[in-house]
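The complex appears here minus one protein chain, its other protein chains still in place.
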Amino acid sequence: MPESLPPTSTSVRPSGRQPDELRRFSMQLGYTRHAEGSVLVQAGDTHVLCNASVLDKVPPFLKGKGQGWVTAEYGMLPRSTHTRSDREAARGKQSGRTQEIQRLIGRSLRAVFDLTALGERTLHLDCDVLQADGGTRCASITGAWVAAALAVRGLLNGGVLLSNPLLDHVAAVSVGFVNGEPVLDLDYIEDSGCDADMNVVMTGAGHYVEVQGTAEGRAFSRQALDGLLDLAETGVRSLVAIQKSVLGTDACGAS
Amino acid sequence: MPESLPPTSTSVRPSGRQPDELRRFSMQLGYTRHAEGSVLVQAGDTHVLCNASVLDKVPPFLKGKGQGWVTAEYGMLPRSTHTRSDREAARGKQSGRTQEIQRLIGRSLRAVFDLTALGERTLHLDCDVLQADGGTRCASITGAWVAAALAVRGLLNGGVLLSNPLLDHVAAVSVGFVNGEPVLDLDYIEDSGCDADMNVVMTGAGHYVEVQGTAEGRAFSRQALDGLLDLAETGVRSLVAIQKSVLGTDACGAS
Amino acid sequence: MPESLPPTSTSVRPSGRQPDELRRFSMQLGYTRHAEGSVLVQAGDTHVLCNASVLDKVPPFLKGKGQGWVTAEYGMLPRSTHTRSDREAARGKQSGRTQEIQRLIGRSLRAVFDLTALGERTLHLDCDVLQADGGTRCASITGAWVAAALAVRGLLNGGVLLSNPLLDHVAAVSVGFVNGEPVLDLDYIEDSGCDADMNVVMTGAGHYVEVQGTAEGRAFSRQALDGLLDLAETGVRSLVAIQKSVLGTDACGAS
Amino acid sequence: MPESLPPTSTSVRPSGRQPDELRRFSMQLGYTRHAEGSVLVQAGDTHVLCNASVLDKVPPFLKGKGQGWVTAEYGMLPRSTHTRSDREAARGKQSGRTQEIQRLIGRSLRAVFDLTALGERTLHLDCDVLQADGGTRCASITGAWVAAALAVRGLLNGGVLLSNPLLDHVAAVSVGFVNGEPVLDLDYIEDSGCDADMNVVMTGAGHYVEVQGTAEGRAFSRQALDGLLDLAETGVRSLVAIQKSVLGTDACGAS
Amino acid sequence: MPESLPPTSTSVRPSGRQPDELRRFSMQLGYTRHAEGSVLVQAGDTHVLCNASVLDKVPPFLKGKGQGWVTAEYGMLPRSTHTRSDREAARGKQSGRTQEIQRLIGRSLRAVFDLTALGERTLHLDCDVLQADGGTRCASITGAWVAAALAVRGLLNGGVLLSNPLLDHVAAVSVGFVNGEPVLDLDYIEDSGCDADMNVVMTGAGHYVEVQGTAEGRAFSRQALDGLLDLAETGVRSLVAIQKSVLGTDACGAS
Partner (left out) sequence: MPESLPPTSTSVRPSGRQPDELRRFSMQLGYTRHAEGSVLVQAGDTHVLCNASVLDKVPPFLKGKGQGWVTAEYGMLPRSTHTRSDREAARGKQSGRTQEIQRLIGRSLRAVFDLTALGERTLHLDCDVLQADGGTRCASITGAWVAAALAVRGLLNGGVLLSNPLLDHVAAVSVGFVNGEPVLDLDYIEDSGCDADMNVVMTGAGHYVEVQGTAEGRAFSRQALDGLLDLAETGVRSLVAIQKSVLGTDACGAS
């Protein structure tokens, strides 16, 4: 893996994007009406519906401990992908990939929650991919945070919560080496052919919640890793700005 | 169950609809981009994404028989409902209700397909409920037909198929007795409190494909049944007209 | 589907039966000794063992609500069929067909039960097909009612129940078009080749509990549907008469 | 466990049977009509339906080896027992006890089969308990042998087999210590309270196929074991005689 | 099966062992550190790790009955065998063989436990085969007893138990006919080719807990059975002596 080169004027990306350019990212709040928080996230052709449910119970291991829980489930519609995938409900189990992703979403969200301030209730986030074009787990995290913030706002407005359990923003983006060049926010074509792929989850304060880098082809150097981390930071900063623009800057208790 | 009364000027329906009035019904074609046919059906607050996939294989029992297959799967997103339902993929199995519905969708579609003309391929229909407000199985059937027709059109346009395997339209609507009055196209509130509930699947020619009536409270008379069947026929006729308006009248080989 | 013709003197049915003729129907009460109600139903070569169990508990969703529950399970012995079918317990799940049928049996029985009068207990009906020749779901419903009535009689005789929770009879029969002619109580050969198939569940009072019609080949007209409903009514009336003859006319609280 | 005492004139058995007395044992051949061999076995109140199916295939590990296979499955109807048991198909798996028993039945039958003479086909035995009163696995083995013999006879009569693959009879009986006394063919009450329980599977020639003894309470001595083995031998001899009387003495190729 | 011959000076066993010679048997106590009792059993090339866990709960059917429970689970590491076996956790279910064995281990241990003296707690024995060369179930039983005794000693030493619930030793060995000769403690090669195979579980007092004999090839005579029982008794006696040598003679309350 060569050292990162300065972006040239002619992009090497199939989409024509600059190396450090995010896909068009939009969020449609209130996409469905039953959930306490609902948002349809669109990162280019990746579309994820994130719904937050407030449940008046906690998992068994937290019963009577005076704190709440935040958890997530993830799924892909069978034809969200280029060719049809099996329906996990019909196969009778969730794949290892699905479980890995939903555990990641849950951990990422919990990192910015004061579970004691949430009280004995569960915030359950469902991230369902309607259309996939790479980066579904990152879009899920960024969107789930918004769905969660909407649900929290409802609890605060309704007087159910007196203080805001949401401590900070959290958002995620992928970075990777495509044809030897570090690029931000990989789409499916880039993801399929990249040499290394990293998902970075960061808070609004710019700290790391999760860093997951994988060499797809050859192992990568420390210098390459540093280049990817730089790129990810700019990406997450933009996503947090978008979160603030759709929700206002007062979504978190501490900010 | 009393005999059906003439609709009064003041509707008894929570939605304010007339007894024989469908919900606002719309279909957004091409809602996702990977499926060979894709449509988002909205029947009032019931939203179902219907995707048709063309697969170059048939189930084992049809191998080498020179004919194709049409089948369906159905699912509800966990928070499509008023309160969150368990995710079937996480529970590890599809409920009896889910299986019953997806079998119904498959049978309904096969009734208007010439499987030999389809050739040795499978048309797989995925009906996923994004938001539920009653009548999801009927919306699924009506939408799945459109997704199937789009996929067939693609096969014809691409020269894969030389003759149209689609013989007729198929659409479905629910009818039932609410407070003793026969009403068309029940929403969730009506469905929860009705005395009888019937789902009627009919072809464009006005013939029955499936008739499924269930007494929820008391058993109902032949006269009541006749009233429901009358109402259903007008509903299906309107839905077929909508199908024709979005696809044109030439979607079926025979029409 | 042509309009129904008057039955000719020469029957077109493989069994030689008249179009409106039921198979020989018998019920052997007390077929097994442990169940609170037990009956072996024989409708021609279709043999179903129906056992009713009285359980002193209700499902979770009914706990503390002061009412009971009636539910059913259905199964086919692996070699009840012409060729051996897989054992569902060995495959690890019940098929969609099995679940559809047992849900139908449960709904049909509940339609004639006053669940409050039953008290906080469950009447669990097991319908196991020992030998199949078509019409197993209808035989199951007709037999399950008798098993339930026997169990109720035991509870009344034992002073456990003071009033009869059984409101009416319920019985079921299949009808269908075979070679263009409407016939009653289809056996396996007829069922395999019929154009339309309808299962009708009715009360002793002659009202509908369930109507499930399916076009196997071509969709059918309203006129054809009416013909089938006429035929079903005569069939159910005969089955209710048989139920009365084996149990007496006082099996229901209201009759 | 004291040494076995001579049977006194007043039986200690709840049923009033002598210590070495079998229950009334009957076999109804052709109980169902689709199976290639079918028999309803009744050992007192234990009723087991044994069906033999001839399948024109062998398990993968035998493909192309020029020999056949004999296997068995076992099940209890939910209400075959004093109190209702869960349906294994609904629970989604067979219990350890069920698997243990069906493996025993299969091994027992294979012990008297010349699998090469059977050719590349499978004899699949289904043993389903309609009513249970102890000793269901022994009744299953004894009955499965008859069902198998009937199926073999059909293959010989039809010219499918030219030589008889059945080498000998096989039958099984339980023995145990009840109140310190060795008794034959335990029913449910005896089985529940016995100190030791042994199932013995033997051939017509009087040799052992399986011996499975279990101390339920205290461990038992060699002398006690010898007493049980003596008793079992007389029981199996009687059961083989019954098998011969219902099938004739020519059921086995070698006898 | 011929009568047993006196062992000749030239052994017929692949391992060169005398017919009545056990494999080298060793037990490494405290093999793992978390379990309340842990022992690695090595019977020749068969290595089983037996861990005893003390759990402060009992199964539902024993709640509030003032007694404890002893139970076992068994597993084989995928590559404990000559060729790799599927991992049961990945396949999603335990095989019939696994369930049969773990039920046998549990019953064998319970036979020497005073469950009331154990109090309301469960002794859970995990027997995991690290390397298999025949006789894993017997090694598991013999080792599980030692693990259980270590756990009991800890409970007594810690003052949790005031009297010893362990009534006697229990150990198990396999015997069988190899090339017509009765041999003790079969290894994998012998086990694969033997004519009959018997697992015998006995107490320190020399009484039977379980006797499970199976004819692999031809059925065997009473005389052959007697020969195997003789051989098993000497084997178990040696194994009990080894148990005593590693734990001392005071492991049981009664001895």
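Odds and ends about this structure:
Residue numbering begins at 1 within each chain, and the chains themselves are lettered A, B, C, D and E in the order written.
As a working rule, a residue touches a chain if its C-beta (ideal position, glycine included) is under 8 Å from a C-beta of that chain, and two chains touch if they have at least 3 such contacts.
Only a predicted model underlies this, so the values are computations on that prediction, with no experimental measurement involved.
The hidden chain, counted over the whole complex, makes contact with A, E.
Per the touch definition above, the residue from A:28, A:192, A:214 or A:234 contacting the chain not shown is A:214.
Screening E:14, E:66, E:92 or E:180 against the full complex identifies E:92 as the residue touching the chain left out.
Set against the missing chain, the residues A:34, A:107 or A:237 yield one that touches it, A:107. Residues 32-35, 38, 45, 47, 49, 51, 53, 55, 73, 75, 77-84, 87-90, 92-94, 98, 124, 126, 128, 130-132 are the ones on subunit E that touch the missing chain. Of the residues in subunit A, those that touch the hidden partner chain are 1, 93, 96-97, 99-100, 102-103, 107, 111, 168, 198, 202-203, 205, 207-215, 218-222, 225, 229, 233.
As a working rule, only the chains that are shown with their structure count from here on.
Between subunit A and subunit D, the least number of touching-chain steps is 3. Computed from the mean C-alpha positions, the centre of subunit B lies at a distance of 52 Å from the centre of subunit D. Distance from the subunit A centre to the subunit B centre is 34 Å, each centre being the mean of its Cα atoms. Counting partners per residue, subunit C has 92-93 as the residues that reach two or more other chains.
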